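Apart from one protein chain that is not included, each protein chain of the complex appears where it belongs.
So, chain A:
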Amino acid sequence: MATEMLTPRVPPEAMYRLLAWCSPSYPTGAFSYSHGLEWAVEEGGVRRVADVVDYISAVLERGGAWIDAVLFAHAYRAAAAGDDDTLDEISELAAVFRASSETALESRQQGSAFLSVTRRAWPHARLDDYAKRQHDQATSHTVVVALSCAAYEVPLQPALHAYLHSVAANLVSAGLRLVPLGQTDGQIAIARLGPVVEAVTARALLTNLDDLGSAAPALEFCSLRHETQYTRLFRS
């Protein structure tokens, strides 16, 4: 555990993969999900850059992305240790640790897309074995990214950091389209979320599954109410 807290050196080929997998151009369909932000904008709870930052901070610190962050760390450790039973248990847990049908879709659809693209572009026996064991059951985005990082020896701490950055950046991008805000405001939001992503990464590495839970019911309500929102651009 202690070594994870030091920032490990990332070998160049691992760095390249990590940048590719966590890039907004990786074809997981991330752009079509807002994690309830669309409803928060609709009902007037999010109007400014500061509100977008508050919303995304809540997702990261106490909402769905917090759950995913802790599960990422546990899935990575199981995969790195070659412990398939534990990995499959965490995978099963991550597939169903979802507060709403739309956030479940968000995670499973991106997870399936990530797995199939990565198996083609970066084939690896560990990914094939995992896909076979899952019998095409719903997977989660967080576990398949964690598994890919472990299989290709991207160190855990930078892997989780990059994964959470991609979640935050995707929601900022949704916020720009929804509020709407300008590109500079988007980067102001990204800059302000930097310390949040860093702190959540560090805390997730130290959290055990017995303490895993969310604490942002108002966020969940945004997602539940998005399901019946009249006009929608996003699938969550």
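By our rule, a contact is a pair of C-beta atoms (placed from the backbone, for glycine too) under 8 Å apart; a residue touches a chain by one contact, two chains touch by 3 or more; residues count from 1.
Methods note: contacts and distances are computed from a predicted model.
UniProt records the chain missing from this view under the protein name "Urease accessory protein UreD", selected from "Urease accessory protein UreD", "Allophanate hydrolase", "Nitrite reductase small subunit NirD" or "Electron transfer flavoprotein subunit beta". From the options A:A99, A:A189 or A:L205, the residue with contact to the chain not on display is A:A99. When the whole complex is considered, the residue among A:D85, A:D136 or A:D210 that touches the unshown chain is A:D210. Listed for chain A, the residues touching the missing chain in the whole complex are 40, 45, 54-55, 57-58, 61-63, 92-93, 96-102, 104, 210-225, 227-228.
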